[in-house]
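For reference, the structure is listed below as structure tokens.
Every protein chain except one is present and positioned as in the full complex.
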Amino acid sequence: MVVGEEQGEMVSDVIGIGLVGQAFMGRAHANAYRQARAFFGGEYRPSLRIACGRDAAALGEFARRFGWEETTTDWRVLVEHPAVDVVDIAASNDLHAPVAIAAAQAGKAVFCEKPLARTIAEAREMLQAVESAGVPHMVCFNYRFFPAVRLARELVEDGVVGRIRQFRAIYLQDWLRDPTTPASWRTNAELAGMGALGDTSVHIVDMARYLVGEFEQVTGMLSTFVPERPLSNQSGRQQVAVDDAAAFLARLAGGVSGVFESTRMATGRKNFMHVELNGERGSLYWNAEDLNSLWVYTDDDPVRTRGFRRIVVTEAEHPWVAHWWPPGHILGYEHSFVHAVVELMEAIGEGRTPRPSFRDGLQAQVVLDAVQRAAQSASWVAVPPVA
Amino acid sequence: MVVGEEQGEMVSDVIGIGLVGQAFMGRAHANAYRQARAFFGGEYRPSLRIACGRDAAALGEFARRFGWEETTTDWRVLVEHPAVDVVDIAASNDLHAPVAIAAAQAGKAVFCEKPLARTIAEAREMLQAVESAGVPHMVCFNYRFFPAVRLARELVEDGVVGRIRQFRAIYLQDWLRDPTTPASWRTNAELAGMGALGDTSVHIVDMARYLVGEFEQVTGMLSTFVPERPLSNQSGRQQVAVDDAAAFLARLAGGVSGVFESTRMATGRKNFMHVELNGERGSLYWNAEDLNSLWVYTDDDPVRTRGFRRIVVTEAEHPWVAHWWPPGHILGYEHSFVHAVVELMEAIGEGRTPRPSFRDGLQAQVVLDAVQRAAQSASWVAVPPVA
Amino acid sequence: MVVGEEQGEMVSDVIGIGLVGQAFMGRAHANAYRQARAFFGGEYRPSLRIACGRDAAALGEFARRFGWEETTTDWRVLVEHPAVDVVDIAASNDLHAPVAIAAAQAGKAVFCEKPLARTIAEAREMLQAVESAGVPHMVCFNYRFFPAVRLARELVEDGVVGRIRQFRAIYLQDWLRDPTTPASWRTNAELAGMGALGDTSVHIVDMARYLVGEFEQVTGMLSTFVPERPLSNQSGRQQVAVDDAAAFLARLAGGVSGVFESTRMATGRKNFMHVELNGERGSLYWNAEDLNSLWVYTDDDPVRTRGFRRIVVTEAEHPWVAHWWPPGHILGYEHSFVHAVVELMEAIGEGRTPRPSFRDGLQAQVVLDAVQRAAQSASWVAVPPVA
Partner (left out) sequence: MVVGEEQGEMVSDVIGIGLVGQAFMGRAHANAYRQARAFFGGEYRPSLRIACGRDAAALGEFARRFGWEETTTDWRVLVEHPAVDVVDIAASNDLHAPVAIAAAQAGKAVFCEKPLARTIAEAREMLQAVESAGVPHMVCFNYRFFPAVRLARELVEDGVVGRIRQFRAIYLQDWLRDPTTPASWRTNAELAGMGALGDTSVHIVDMARYLVGEFEQVTGMLSTFVPERPLSNQSGRQQVAVDDAAAFLARLAGGVSGVFESTRMATGRKNFMHVELNGERGSLYWNAEDLNSLWVYTDDDPVRTRGFRRIVVTEAEHPWVAHWWPPGHILGYEHSFVHAVVELMEAIGEGRTPRPSFRDGLQAQVVLDAVQRAAQSASWVAVPPVA
């Protein structure tokens, strides 16, 4: 972290970013740093030092568009780069552990996409690495950073719904519904670890932990509807050893029951994530397809006017919104990453661990692992707490 | 009205019904009496004495199905029938005035479908007839009788939205969008008087009067998109001299502004009626396609949790609902007629004028007439109060 | 069944109804017969012969309102009554088996509310009784009889969604959320057999069977959040030995995965039943809070205009709708019972078994039983086919 001049002006602390990945998530992260700087200002400001990707030509264009100072096709160069304060891992899941561990050993803060790792063992190793090195660490559960979700958390904390009894969350996509859609790293067990379970169930597991509490036990069912797919280079076919869909039941702390489902085969559902919790005195729900709205019901309202109210979470009083637009001017998907990066910058600046940390990433992984074992053993499996 | 035995038991006052009309509205009214009796009980109970229609064969089946004791193809017979206490007019608009006036002169209560008449002159004559005769009279603005609409009225009266500033209502249908759809009495100026204006605008005019107050002045625009239609017997074509669509602006009492639109040409919109009012401290809206819900917003809610709440108006605490099903078991279109008939029966039993009365029917007609004149003269037209 | 005169006219076959139960379901059934007769006509027409209930005073009022010819507080009288052709059981679950079996032995057709019985053994005995006696039998899975649900079935049969892969259904209510709400027969294991599982899960189990196919295996979780409730007569408290909520996962025939949840504790959700299925080429969903709409997505639409379309299932071309109102004039909850009764009358008239039959009732019961055993044993349990 360098305090000094930048672009001809005395500025606040500048935090150098090194980003591994330039595809969907790479762009989402690169954008987040730029937007955090433009819309949030703040004392600690990200600077786009170096980007790493496999495709050198695309990488040049990526750098030009987003303003990366340097590029590399070797993540080790990035990890060792002296101007890099934060190593941001937005690459395929198989790279999470090696890059994160090397970054921690090089003394860098680490910001890692979800799922934290392919396996619980990898995740545990990653947590140990960052804690041993004493570096800041954060996992990118970006759904925590929608204003409506943050408001949901605040309302739960304030007791608006009373003691929670039930939680349900579904996450429906359809991009693998067609058997002729080619295999990719996301359908490759070696590279991805898990299928829908690791990719999207992990988000709703984190939602449950964020809004309700810890998992105690689970049972579940994994499905692979298309067992084999063509390779993208048309050189043959590949077996699909990950799940296309995952469904599981859970007991959470405090006697809360939970129902969870994720799929990549729900024809017509594009990014449909619905989260709902029911408490003794109220309920709330949120859907990613209408992500600026939070729906809240409370028995505190008079009987004749009780109803779920749709809060359009775009008021200056709502989390993060004052930095954006006037009421009713809606935010999109990418804003969640901006807010996540704001948390990352602030935590680093303040010398504290950002939230959610690798510990949260590991705990989510432990839940997914339990679901996998439960599905394999056709039984309920206990979810141990992270030590 | 006979107090006596019926079906072997001592019963409360029985009110004899004579119904003119056996089509859409005839069935809606016949059903309403039966259901009012079954679900509301009450001291004053309708009895289906005689039904009148033009098609004798269909009339026999209508009587058999709904349990009419007698039938006739001559409405004069019905009007004079000694067992008839209420003459219910659910026939084409041209019959409203002659039947109502004859009924009043025969000392019968009169219940008449909307619009009250084809013209303001007819409507005025009808009001004079019932008032001279001193008989109960009611116009069937059935939309007042949805629980959600009644709740809206109560909330307005209780000041939940504060002083009202704006009102808007649209009523969209599409059953005349196809130029090959044949002419009917509803497209015939002689029989219907008006088109969408008299058929559906009249409902939203009544909503404005029910929820807000009286009209002061209007300007408007009438459109006939299909100027000529085939006759249903394929014997030729008929000019359409009524409006397919009506739109108008209004000033209402207390400085309220209003925007109104009705059409039979909104392809895809089947019976889409949306009513909304905005007050200084709150707003509410209601839509006939989701007729069990009322949406309410109030600035009394804390800033961060303000939002339109969707009240599912199916609680026992809501108007009329205790007579039907448990919460969330939704009511349909026809229930509004049942509740209207309950008001009719109760008012007759209590010796008072039901609401809405012919006076309301006439006042709505005065508004429609002003809209017609405004459209013809391309100017604003004052809406006089009914004397 | 008597062919003869009724109300002074030669009529078609009249089918005499004896109804056991006068509460929520009793009223829904009584209404259904009357409305079937009024709106559907038909060759075979129900006649309200005798109603049975425990509360004699209420029973008199019930008879007067709905037009029952006779009443009794002894269901045996009803079962033996010579004018009764159909015994309709809309009483608490403990009465289903004894009344149905006696009715079958008396040679009557039997129409029974869901769940068919408290236990699989009772249900099996009931099926044997009606089959031995050779009488018509039908279980009242009324949700099959919403026009939108019937349309869903037709679209599935026509291959609109392709081969089905996934099914999900939730049924959320909240009427037991308050621990001070008294115990009733519905919370009593002896009288009800099951809680939410038997009361509402049974509906979504039937939806799965109706729209997709048979269950093969299940695992599940039952929750009782309020273990003890006050007695309604305030004489003490009663343990709640039934579930407040049930969630389960399933494998259905053809490799379909299913996720199911029912609860009486989802604060703010009144009668929220959502059913969705995803096929290889399309999807559809339906929600009981907007029960006139069916949402359908198909990959047959051009890419740029693909989307879930909301079909307002109120056209004359849609199942049963031609008997009711014009397009967009919505139907309510109770209409499903009317359509169920139309099926019952037609099947009896045609001398065939109505659908769904006791066999469907038993098969649903077998699924619920498997869920109970799975929950108790914390394992997956196979669902055997009914012999």
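By written order: A, B and C. Residues from 1 in each chain.
Going forward, a contact is a pair of C-beta atoms (placed from the backbone, for glycine too) under 8 Å apart; a residue touches a chain by one contact, two chains touch by 3 or more.
This structure is a prediction, so every number in the text was calculated from the model and none was measured.
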The omitted chain touches A, B, C
From A:H29, A:K108, A:H335 or A:R359, the answer for touching the chain not displayed is A:H335
The one of C:A30, C:A183, C:V312 or C:I348 in touch with the missing chain is C:V312
The one residue from B:D85, B:E122, B:E261 or B:E315 touching the chain left out of view is B:E261
Logged for chain B, residues touching the omitted partner chain are 161, 165-166, 168, 170, 172, 174, 177, 219-221, 223, 225, 245, 247-249, 251, 255, 257, 259, 261, 263, 265-269, 278-283, 297, 299, 306-308, 378-380
Touch rule applied to chain C and the missing chain gives residues 151, 154-155, 160, 293-294, 296, 301, 303-312, 315, 317-318
Residue positions on chain A contacting the omitted chain are 7, 9, 11, 24, 27-28, 30-31, 34-35, 37-39, 41, 60-61, 64-67, 173, 175, 269-272, 288-291, 312, 314, 324-335
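In this text, only the chains that are shown with their structure count from here on.
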Nearest to the mean of all protein Cα atoms is the Cα centre of chain C
In whole angstrom, the CA-centroid distance of chain B from chain C equals 35
Per the C-alpha means, the centres of chain A and chain B lie apart by a whole-Å value of 54
Chain A residues touching 2+ other chains are 306-308
